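A quick write-up on the structure given underneath.
With one protein chain withheld, the remaining protein chains of the complex are depicted in position.
Up next is subunit A:
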(Lines give C-alpha, C1' and ligand atoms only; values in the text may rest on other atoms or scores of the structure.)
Protein backbone atom coordinates (compact mmCIF):
# COMPACT_ATOMS: atom_id res chain seq x y z
CA UNK A 1 0.00 0.00 0.00
CA UNK A 2 1.55 3.22 -1.09
CA UNK A 3 0.77 6.66 0.05
CA UNK A 4 0.58 8.04 -3.44
CA UNK A 5 -2.90 6.67 -3.97
CA UNK A 6 -4.14 8.41 -0.85
CA UNK A 7 -5.98 11.64 -1.14
CA UNK A 8 -4.80 14.20 1.34
CA UNK A 9 -8.19 15.87 1.79
CA UNK A 10 -11.12 13.47 1.92
CA UNK A 11 -13.55 16.09 0.71
CA UNK A 12 -16.44 13.70 0.70
CA UNK A 13 -16.50 13.69 4.47
CA UNK A 14 -17.73 17.24 4.24
CA UNK A 15 -21.11 15.80 3.22
CA UNK A 16 -21.94 13.94 6.46
CA UNK A 17 -20.44 16.80 8.43
CA UNK A 18 -22.67 19.27 6.64
CA UNK A 19 -25.74 17.09 7.15
CA UNK A 20 -24.95 16.74 10.85
CA UNK A 21 -24.36 20.46 11.24
CA UNK A 22 -27.54 21.32 9.36
CA UNK A 23 -29.60 18.90 11.45
CA UNK A 24 -28.22 20.10 14.76
CA UNK A 25 -28.69 23.68 13.67
CA UNK A 26 -32.24 23.11 12.54
CA UNK A 27 -33.15 21.39 15.81
CA UNK A 28 -31.51 23.86 18.16
CA UNK A 29 -32.12 27.24 16.56
CA UNK A 30 -34.76 26.19 14.09
CA UNK A 31 -37.84 26.58 16.27
CA UNK A 32 -36.73 30.03 17.40
CA UNK A 33 -35.91 31.12 13.87
CA UNK A 34 -38.86 29.76 11.94
CA UNK A 35 -41.80 29.35 14.28
CA UNK A 36 -43.43 32.69 14.95
CA UNK A 37 -42.30 32.34 18.50
CA UNK A 38 -41.71 36.02 18.95
CA UNK A 39 -43.83 38.61 20.62
CA UNK A 40 -47.11 39.16 18.89
CA UNK A 41 -48.42 42.67 18.92
CA UNK A 42 -51.52 42.67 21.10
CA UNK A 43 -53.62 45.56 22.39
CA UNK A 44 -52.51 46.87 25.75
CA UNK A 45 -54.36 45.67 28.79
CA UNK A 46 -53.96 46.50 32.42
CA UNK A 47 -53.15 43.86 34.97
CA UNK A 48 -56.57 44.29 36.53
CA UNK A 49 -58.33 43.66 33.24
CA UNK A 50 -56.22 40.60 32.62
CA UNK A 51 -56.79 39.19 36.09
CA UNK A 52 -60.51 39.71 35.63
CA UNK A 53 -60.32 38.02 32.28
CA UNK A 54 -58.54 35.00 33.71
CA UNK A 55 -61.00 34.79 36.58
CA UNK A 56 -63.92 34.96 34.18
CA UNK A 57 -62.48 32.57 31.64
CA UNK A 58 -64.30 29.31 31.52
CA UNK A 59 -62.61 26.69 29.44
CA UNK A 60 -65.77 24.68 29.17
CA UNK A 61 -64.20 22.21 26.81
CA UNK A 62 -60.56 21.67 26.13
CA UNK A 63 -58.21 18.95 24.98
CA UNK A 64 -54.47 19.08 24.80
CA UNK A 65 -51.08 17.88 25.83
CA UNK A 66 -49.42 19.42 28.86
CA UNK A 67 -45.74 19.35 29.58
CA UNK A 68 -44.61 19.74 33.18
CA UNK A 69 -40.99 20.50 33.99
CA UNK A 70 -40.24 20.33 37.67
CA UNK A 71 -36.81 21.17 38.99
CA UNK A 72 -36.94 21.42 42.75
CA UNK A 73 -33.21 20.95 43.04
CA UNK A 74 -33.57 17.49 44.49
CA UNK A 75 -31.25 14.79 43.17
CA UNK A 76 -32.88 12.76 40.43
CA UNK A 77 -34.55 9.67 41.77
CA UNK A 78 -33.31 6.70 39.75
CA UNK A 79 -35.81 4.40 38.09
CA UNK A 80 -38.56 6.89 37.57
CA UNK A 81 -41.28 5.24 39.62
CA UNK A 82 -44.42 3.95 38.03
CA UNK A 83 -45.50 7.13 36.35
CA UNK A 84 -48.07 7.89 39.00
CA UNK A 85 -48.81 11.40 40.21
CA UNK A 86 -45.67 11.42 42.36
CA UNK A 87 -43.63 11.33 39.15
CA UNK A 88 -44.69 14.94 38.63
CA UNK A 89 -42.44 15.98 41.49
CA UNK A 90 -39.32 15.74 39.36
CA UNK A 91 -38.16 15.91 35.80
CA UNK A 92 -40.19 16.31 32.67
CA UNK A 93 -43.61 14.72 32.30
CA UNK A 94 -46.25 14.85 29.64
CA UNK A 95 -49.96 14.68 30.26
CA UNK A 96 -52.96 14.29 28.08
CA UNK A 97 -55.77 16.50 29.33
CA UNK A 98 -59.42 16.60 28.39
CA UNK A 99 -61.92 18.87 30.10
CA UNK A 100 -65.63 19.26 29.57
CA UNK A 101 -67.25 21.49 32.10
CA UNK A 102 -66.64 21.39 35.83
CA UNK A 103 -67.87 17.84 36.24
CA UNK A 104 -65.88 16.03 33.64
CA UNK A 105 -62.12 15.93 33.49
CA UNK A 106 -59.63 13.40 32.36
CA UNK A 107 -55.89 13.53 32.91
CA UNK A 108 -53.40 10.94 31.72
CA UNK A 109 -49.83 11.14 33.02
CA UNK A 110 -47.75 9.53 30.29
CA UNK A 111 -44.57 7.62 31.01
CA UNK A 112 -42.60 5.28 28.79
CA UNK A 113 -44.89 2.34 28.03
CA UNK A 114 -47.25 3.20 30.86
CA UNK A 115 -49.80 5.77 31.84
CA UNK A 116 -51.67 6.88 34.93
CA UNK A 117 -55.18 8.10 34.29
CA UNK A 118 -57.57 10.07 36.47
CA UNK A 119 -61.10 10.27 35.10
CA UNK A 120 -63.66 12.45 36.81
CA UNK A 121 -67.19 12.15 35.50
CA UNK A 122 -69.92 13.58 37.67
CA UNK A 123 -69.86 11.75 40.97
CA UNK A 124 -67.39 9.11 39.81
CA UNK A 125 -63.65 9.35 40.02
CA UNK A 126 -61.64 6.56 38.49
CA UNK A 127 -57.91 6.09 38.46
CA UNK A 128 -56.17 3.58 36.24
CA UNK A 129 -52.53 2.63 36.66
CA UNK A 130 -51.51 0.75 33.53
CA UNK A 131 -48.31 -0.62 35.06
CA UNK A 132 -50.14 -2.28 37.91
CA UNK A 133 -53.21 -2.81 35.71
CA UNK A 134 -55.18 -1.58 38.68
CA UNK A 135 -58.26 0.58 38.95
CA UNK A 136 -59.59 2.55 41.87
CA UNK A 137 -63.07 3.93 41.99
CA UNK A 138 -64.54 6.45 44.34
CA UNK A 139 -67.46 8.80 44.40
CA UNK A 140 -67.24 12.41 45.37
CA UNK A 141 -69.65 14.82 46.84
CA UNK A 142 -70.58 17.05 43.95
CA UNK A 143 -70.76 20.07 46.19
CA UNK A 144 -67.02 19.91 46.64
CA UNK A 145 -64.73 21.68 44.21
CA UNK A 146 -63.47 19.51 41.41
CA UNK A 147 -61.20 16.80 42.64
CA UNK A 148 -58.76 17.07 39.80
CA UNK A 149 -57.70 20.50 40.97
CA UNK A 150 -56.10 19.08 44.09
CA UNK A 151 -52.98 18.61 42.01
CA UNK A 152 -52.05 21.47 39.74
CA UNK A 153 -51.79 19.28 36.69
CA UNK A 154 -52.96 21.90 34.26
CA UNK A 155 -52.00 25.52 33.83
CA UNK A 156 -55.54 26.44 34.85
CA UNK A 157 -55.14 24.81 38.24
CA UNK A 158 -51.84 26.51 38.85
CA UNK A 159 -53.22 29.85 37.73
CA UNK A 160 -56.24 29.49 40.00
CA UNK A 161 -53.95 29.05 42.97
CA UNK A 162 -52.11 32.20 41.95
CA UNK A 163 -55.30 34.20 41.58
CA UNK A 164 -56.10 33.41 45.18
CA UNK A 165 -52.96 35.32 46.07
CA UNK A 166 -53.98 38.56 44.44
CA UNK A 167 -54.08 41.13 47.18
CA UNK A 168 -51.97 43.69 48.94
CA UNK A 169 -49.04 41.29 49.32
CA UNK A 170 -48.68 40.70 45.60
CA UNK A 171 -47.34 42.80 42.81
CA UNK A 172 -49.26 41.97 39.62
CA UNK A 173 -48.35 43.37 36.24
CA UNK A 174 -48.51 42.58 32.55
CA UNK A 175 -45.11 41.51 31.33
CA UNK A 176 -45.32 41.57 27.55
CA UNK A 177 -46.62 38.96 25.16
CA UNK A 178 -45.55 35.57 23.84
CA UNK A 179 -46.89 32.53 22.08
CA UNK A 180 -47.86 29.22 23.65
CA UNK A 181 -48.93 26.21 21.62
CA UNK A 182 -49.74 28.44 18.67
CA UNK A 183 -51.85 30.91 20.64
CA UNK A 184 -51.04 34.55 21.32
CA UNK A 185 -50.72 35.12 25.04
CA UNK A 186 -50.22 37.91 27.54
CA UNK A 187 -47.71 37.30 30.27
CA UNK A 188 -49.14 38.11 33.68
CA UNK A 189 -46.50 38.30 36.37
CA UNK A 190 -47.19 37.76 40.06
CA UNK A 191 -44.43 38.64 42.49
CA UNK A 192 -44.38 38.81 46.28
CA UNK A 193 -43.80 42.25 47.69
CA UNK A 194 -42.34 41.09 50.97
CA UNK A 195 -39.10 39.28 51.56
CA UNK A 196 -38.94 35.73 52.79
CA UNK A 197 -40.48 33.76 49.97
CA UNK A 198 -38.40 31.42 47.85
CA UNK A 199 -40.53 32.38 44.87
CA UNK A 200 -39.21 35.33 42.95
CA UNK A 201 -42.16 35.49 40.61
CA UNK A 202 -44.77 33.37 38.94
CA UNK A 203 -45.78 34.08 35.38
CA UNK A 204 -49.12 33.12 33.87
CA UNK A 205 -49.35 33.04 30.09
CA UNK A 206 -52.94 34.02 29.35
CA UNK A 207 -54.56 33.28 26.01
CA UNK A 208 -55.32 36.72 24.59
CA UNK A 209 -58.50 35.51 22.96
CA UNK A 210 -60.10 33.30 25.57
CA UNK A 211 -58.40 34.32 28.80
CA UNK A 212 -57.49 30.71 29.50
CA UNK A 213 -54.06 30.27 31.18
CA UNK A 214 -51.95 28.19 28.83
CA UNK A 215 -48.70 28.12 30.75
CA UNK A 216 -47.42 28.91 34.23
CA UNK A 217 -43.81 29.24 35.26
CA UNK A 218 -42.48 29.68 38.78
CA UNK A 219 -39.11 31.33 39.17
CA UNK A 220 -37.17 31.04 42.39
CA UNK A 221 -35.09 33.67 44.11
CA UNK A 222 -32.01 31.57 43.33
CA UNK A 223 -32.49 32.15 39.62
CA UNK A 224 -31.79 29.64 36.90
CA UNK A 225 -34.51 27.86 35.04
CA UNK A 226 -38.01 27.85 36.50
CA UNK A 227 -38.63 25.47 39.37
CA UNK A 228 -41.99 24.61 37.89
CA UNK A 229 -43.03 25.05 34.27
CA UNK A 230 -46.50 23.81 33.36
CA UNK A 231 -47.69 24.53 29.87
CA UNK A 232 -49.72 23.23 26.99
CA UNK A 233 -47.67 21.87 24.13
CA UNK A 234 -50.78 21.56 22.08
CA UNK A 235 -54.27 22.70 22.93
CA UNK A 236 -57.66 22.83 21.31
CA UNK A 237 -60.91 24.27 22.63
CA UNK A 238 -62.94 21.61 20.86
CA UNK A 239 -65.21 19.41 22.89
CA UNK A 240 -63.49 16.12 23.77
CA UNK A 241 -64.65 13.11 21.82
CA UNK A 242 -67.80 11.50 23.11
CA UNK A 243 -67.04 8.67 25.45
CA UNK A 244 -63.80 10.21 26.68
CA UNK A 245 -65.15 10.35 30.20
CA UNK A 246 -67.04 7.06 30.17
CA UNK A 247 -64.55 4.92 31.98
CA UNK A 248 -65.09 1.21 32.31
CA UNK A 249 -62.46 -0.87 34.09
CA UNK A 250 -60.60 -2.93 31.49
CA UNK A 251 -60.85 -6.69 31.61
CA UNK A 252 -58.58 -8.33 34.13
CA UNK A 253 -57.82 -5.16 36.05
CA UNK A 254 -57.82 -5.23 39.81
CA UNK A 255 -60.54 -2.84 40.95
CA UNK A 256 -60.46 -1.20 44.36
CA UNK A 257 -63.49 0.61 45.69
CA UNK A 258 -62.64 3.48 47.95
CA UNK A 259 -65.18 4.82 50.45
CA UNK A 260 -66.91 7.89 49.20
CA UNK A 261 -65.89 10.28 51.94
CA UNK A 262 -62.19 9.97 51.31
CA UNK A 263 -60.32 11.98 48.79
CA UNK A 264 -59.35 10.10 45.68
CA UNK A 265 -56.62 7.63 46.56
CA UNK A 266 -53.29 7.97 44.93
CA UNK A 267 -53.32 11.71 45.17
CA UNK A 268 -49.84 12.79 45.99
CA UNK A 269 -48.80 15.12 48.70
CA UNK A 270 -48.76 17.84 46.09
CA UNK A 271 -45.89 20.24 45.76
CA UNK A 272 -47.46 22.71 48.13
CA UNK A 273 -48.54 25.79 46.35
CA UNK A 274 -47.65 28.99 48.12
CA UNK A 275 -51.06 28.93 49.67
CA UNK A 276 -51.22 25.14 49.84
CA UNK A 277 -54.73 25.12 51.23
CA UNK A 278 -57.27 22.29 51.00
CA UNK A 279 -54.98 19.40 51.91
CA UNK A 280 -53.13 21.34 54.56
CA UNK A 281 -53.69 20.26 58.12
CA UNK A 282 -52.50 23.58 59.54
CA UNK A 283 -51.70 26.90 57.91
CA UNK A 284 -49.45 29.48 59.47
CA UNK A 285 -49.02 32.96 58.10
CA UNK A 286 -50.60 34.13 54.92
CA UNK A 287 -49.89 35.04 51.33
CA UNK A 288 -46.57 34.09 49.87
CA UNK A 289 -44.98 33.14 53.15
CA UNK A 290 -47.62 30.67 54.22
CA UNK A 291 -46.18 27.72 56.04
CA UNK A 292 -47.90 24.37 56.33
CA UNK A 293 -47.65 22.45 59.54
CA UNK A 294 -48.12 18.73 59.11
CA UNK A 295 -49.32 17.03 62.24
CA UNK A 296 -46.81 14.58 63.61
CA UNK A 297 -49.22 11.66 63.52
CA UNK A 298 -50.40 12.21 59.98
CA UNK A 299 -49.31 8.85 58.75
CA UNK A 300 -52.00 6.81 60.40
CA UNK A 301 -54.83 9.07 59.48
CA UNK A 302 -55.79 8.32 55.94
CA UNK A 303 -54.80 5.06 54.30
CA UNK A 304 -52.71 5.50 51.26
CA UNK A 305 -52.29 9.20 51.41
CA UNK A 306 -50.67 8.88 54.79
CA UNK A 307 -48.38 6.14 53.59
CA UNK A 308 -47.17 8.20 50.72
CA UNK A 309 -46.61 11.14 53.00
CA UNK A 310 -44.45 8.91 55.16
CA UNK A 311 -42.49 7.73 52.13
CA UNK A 312 -41.81 11.28 51.14
CA UNK A 313 -40.79 12.18 54.67
CA UNK A 314 -38.45 9.22 54.77
CA UNK A 315 -36.87 10.17 51.48
CA UNK A 316 -36.48 13.77 52.46
CA UNK A 317 -35.04 12.77 55.80
CA UNK A 318 -31.97 11.45 54.02
CA UNK A 319 -31.48 14.78 52.30
CA UNK A 320 -31.82 16.97 55.34
CA UNK A 321 -29.15 18.88 57.18
CA UNK A 322 -29.25 19.47 60.92
CA UNK A 323 -30.15 22.94 62.13
CA UNK A 324 -30.86 24.17 65.65
CA UNK A 325 -34.04 22.50 66.76
CA UNK A 326 -34.47 20.06 63.91
CA UNK A 327 -33.59 18.97 60.41
CA UNK A 328 -33.93 21.22 57.41
CA UNK A 329 -34.45 20.04 53.85
CA UNK A 330 -33.69 22.74 51.38
CA UNK A 331 -34.86 22.73 47.78
CA UNK A 332 -35.14 25.50 45.25
CA UNK A 333 -38.85 25.95 45.80
CA UNK A 334 -39.49 24.52 49.22
CA UNK A 335 -37.99 24.31 52.67
CA UNK A 336 -39.08 21.56 54.99
CA UNK A 337 -38.23 21.66 58.68
CA UNK A 338 -38.64 18.60 60.85
CA UNK A 339 -38.38 19.64 64.46
CA UNK A 340 -36.87 17.46 67.15
CA UNK A 341 -40.33 17.08 68.59
CA UNK A 342 -41.44 15.43 65.36
CA UNK A 343 -43.45 18.24 63.86
CA UNK A 344 -43.03 19.10 60.20
CA UNK A 345 -43.20 22.58 58.74
CA UNK A 346 -43.06 23.19 55.03
CA UNK A 347 -43.31 26.24 52.87
CA UNK A 348 -41.94 28.10 49.92
CA UNK A 349 -40.09 30.40 52.28
CA UNK A 350 -36.44 30.82 53.10
CA UNK A 351 -34.90 28.92 55.98
CA UNK A 352 -34.83 31.85 58.41
CA UNK A 353 -38.51 32.60 57.94
CA UNK A 354 -39.42 28.95 58.30
CA UNK A 355 -37.43 28.54 61.50
CA UNK A 356 -38.86 31.76 62.92
CA UNK A 357 -42.42 30.65 62.25
CA UNK A 358 -41.76 27.19 63.60
CA UNK A 359 -40.23 28.65 66.76
CA UNK A 360 -43.36 30.70 67.40
CA UNK A 361 -45.40 27.57 67.65
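Details
By our rule, contacts are C-beta pairs under 8 Å (C-beta built on N, C-alpha and C of every residue); 3 or more make two chains touch, one makes a residue touch a chain; residues count from 1.
By our rule, contacts and distances are computed from a predicted model.
Between the names "Nitrite/sulfite reductase", "ABC transporter permease", "CheW protein" or "Electron transfer flavoprotein beta subunit", the one given in UniProt for the chain missing from this structure view is "ABC transporter permease". Screening A:56, A:113 or A:242 against the full complex identifies A:113 as the residue touching the chain left out. Within the set A:45, A:134 or A:200, the residue that contacts the chain not displayed is A:134. Among the residues A:43, A:168 or A:252, only A:252 touches the chain that is left out of the figure. For subunit A, the residues touching the absent chain in the complete assembly are 1, 5-7, 10, 12-13, 15-16, 19-20, 23-24, 65, 76, 78-84, 86, 94, 96, 108, 110, 112-115, 117, 119, 126, 128-135, 233-234, 241, 247-254.
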